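Below is the structure I would like to discuss, written out as structure tokens.
Every protein chain but one is kept in place in this view of the complex.
Note that the chains are named A and B in the order they appear, and that numbering of residues resets to 1 at the start of each chain.
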Amino acid sequence: MKRVAALALALCLILVLFAGCSGGGSAKSANVIKIGVYEPASGDNGAGGKQETLGIQYANYIQPTVDIDGKTYDVKLVIVDNESSTDKAVAAASQLVSEKVSIVLGSYGSAVSIAGSDTFAQAGIPVVGITCTNPQVTEGNTHYFRICYLDPFQGTVLASYAFNDLGVKKAYCLAKLGDDYSVGLCNYFMEAFEDLGGTVVFETFPEGNTDFTSYVANAKNAGAEVFFAPVSTEAAALIIDQAHAQNLGIPLLAGDTWDSNVILDAAKGKNVSIAVTTFYQEGGNPEFDKGIKEWLNAKGNEQYLANNNGNDEIAAVTAMGYDAYFVALEAIKAAKSTDPGKIMEALWGVSYEGVTGLIEFNDIGDAKRDVAYVKSVNTETGKWDFVGLASIN
Amino acid sequence: MIKNKKNTILGFCALAALFLVLFVLEKLLPTGSMLFVVLKKGAIYALVAASMNLLNGFTGLFSLGQAGFMLIGAYCYAIFTIPVQHRDAVYQYFDGGLIQFTVPVVVALIMAGLAAAIFAALIGLPVLRLKSDYLAIATLGFAEIIRAIFQWDALGPLTNASNVLRRYPLFSSTLFPFIVAGICIAIIVLLINSSYGRAFKAIRDDEVAAEAMGINLFKHKQMAFVISSFFAGVGGALLAMYQTTIQANAFKSAMTYEILLIVVIGGIGSISGSCIASFLFIACSEWWLRFLDAETYIGAFKVPLLRSGFRKVVFSIVIMAVVLFYSKGLMGDKEISFQGISGFIKDPFGLVSRRKKKTEGVHIDG
Partner (left out) sequence: MDFINQNLPYILAGISVGGQYALIAIGYTMVYGILRLINFAHGDLFMAAGLIMIYLTASLPLYIAIPLDLIIIAVLGFLIERVAYKPLRNAPRMSIMISAIGVSYLLQNVALYVTGGLAKTYPTIPWISNSVTIFGATTKVVTLVTPVLTLILVVALVLLINNTKIGMAMRAVSRDFETSQLMGIKINTVISVTFIIGSLLAAVGSMLYFTNYTAVTPISGSMPGLKCFVAAVFGGIGSIPGAVIGAFLIGICENIIKGLGWTTFSDAFTFALLIVILIAKPTGLFGEKSTDKV
């Protein structure tokens, strides 16, 4: 009996194997160009990654074809989940390489971008980073581009906002252990804040931590006047909750990750004040806002709405994802080819006016951006209030 | 004796053929193929699983510290091989770090093993006096402590704190992990077949009896623990090369559990089982089952259930089935041999001889 069962199990595995192979091979057709989407759909950055992917999917819905040298190609998105984890990143990236994508978009989170970078480099595939703000992503390579500003810029903007606009002298910084994004941004913030004449306290929390009681108490005891926590939205929601429960009473400050409706939900009706810097302010391009809201609320798109945390508030990362898709299309058009190498060369010359502003690359492959949007949460309505533009003088 | 010699020769031929096949595959297939991902990671996990099997399967010590030792190996390798000109960029918050020299890759691999082994020797002193589950939970605890220490800011100039280490030399050919893992596994097999290996098995089967026969319990347990950690360290270094970047964060207890499951699926006490299971496990989790994650349409019909994450559900159900119904795993405590294979070809799954006395379908090791 056992042997028969073993035989059956083995047969099942073989069947699965064939199904897997045929599934991979059946999608070949003459006029298709594949764009890889290398984003986390689970793990700590799952929420942000999904919102970024939404922007790409919406852009693909708006513009499903591209003309290459007079021929119309269908654009097919190949989406993989890098699980927000550097040890799963290589396999996810290899999956895209083996699917023969022409260009890759992503990832949300700098650490996974760095981890997947070499795999793409070896295959000669260009990557357009969307919101990975750590300088290390594009440094020292020619295939990684990005359309957002960088942490040194963002950290400086935030520090000067805290010091000059909020008028505070002591900051409490909290980062997640082993997270290049939050540790990096905290570092640049601290450098700039100390240069301005402020003092900082820096602490980290381990992955999977859900108890932020003591961190909030630490900030209070340290006499900090601002709580800087550029962490993932999941931790952010818990921090906001604790800040409210303990009546923290000082402003919370964060970077682009907090520009998400998860934060709005968490902060609604709470006794907290929150300010963030970000890439896009809803209302910046009414046509885009209206279109994507209709698309999210359309029948049959419930899954997309769920990925956007169940409402149609637009996150900046979604707008950035949308722009990244069109930057990729521009490069493909300019390259007049589906060949990754040619697209990589064409990317350097791309100039595209997106919903988040003009996108052009400098000689490192970073977008030339010098303006950040500052916005704050209106805890009564649960919406963002626009505070102003910030840049380095 | 003659038969043994014949087996050794056959074994070498098989290995040579394997490397030849790999070499040809590398030339024929495009480098981006998922096959190579599976082969590289599979070889590395095979080494780590074999090292864990040495401890859990052959010595009867239930240790769950493998991820911690891999972490030490991976960091040791990376720290000593990042080229000096890249150190400023990697250790960007720590002024280029403390160490300003590099060692050759092979030396670094051995150092990675040694570092893990030294650490194992230190924690072995107190921990190995504990029994079964207590030993498991204590080693698991040590792995977590190691992870925290490596992320500590004060050690930043050495470990880059919790930030990624990268730009160390990698392997480009699939042959490299196969050769390194192959050599290491061969050493493990030789060890198991030596008098030390027999002492290990005696301890596993009955500690009291083993002690009565004059086997120094602590010495042998310590030896198994240190050797196993050495190879886990080397495996960690290989994993670092495969991943291109490392971060202490990734070496969670989940990694140890994965390796433990490989050992169990392959058969506790079978090195060849561990190797086969590791390739199957990696192939299933990284490659074959990935189609379960994609939303699929057959015509206009949307296949139900298929969406992100379904692969892992199916995978864990398969694992539970193996654990519950085939608790001996693929190979039990037997090893692959040529008699076994020829026997299998003549009589697959014992279907012919089911009623007869069970033939020696697989050669019993030892």
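By definition in this document, a contact is a pair of C-beta atoms (placed from the backbone, for glycine too) under 8 Å apart; a residue touches a chain by one contact, two chains touch by 3 or more.
Source: prediction; values computed, not measured.
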item: Contact partner of the left-out chain, one of A:A47, A:L296 or A:A372; value: A:A47
item: Residue among A:T204, A:T257, A:N301 or A:T338 touching the omitted chain; value: A:T204
item: Touching the absent chain when the full complex is considered, from A:L238, A:A324 or A:A390; value: A:L238
item: In chain A, positions touching the absent partner; value: 40-43, 46-47, 50, 81, 177, 203-206, 208-218, 220-221, 233-234, 237-238, 241, 244-247, 265-266, 306-307, 309
item: Those residues of chain B which, in the complete complex, touch the missing chain; value: 56, 62, 126-127, 129-130, 132-134, 136-138, 140-142, 144-145, 147-149, 151-153, 208, 253, 257, 260-261, 264, 268, 307-310, 312-313, 315-317, 319-320, 323-324, 327
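Here is the rule we use: only the chains that are shown with their structure count from here on.
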item: Centre-of-Cα separation between chain B and chain A, whole angstrom; value: 34
item: Touching residues on chain A, where the partner in the complex is chain B; value: 2-3, 5-7, 9, 13, 16-17, 19-20, 23-24, 41-42, 79, 81, 85-87, 89-91, 94-95, 97-98, 100, 111, 114-115, 117-119, 122-123, 135-136, 139-140, 177-180, 183-184, 187, 204, 206-207, 303
item: For the chain B and chain A complex, residues of the former touching the latter; value: 30-34, 36-37, 41, 86, 89, 92-93, 148, 151, 153, 161-164, 166, 170, 172, 242-250, 255, 284, 286-291, 293-294, 296, 307-309, 321, 325-326, 349-351, 354
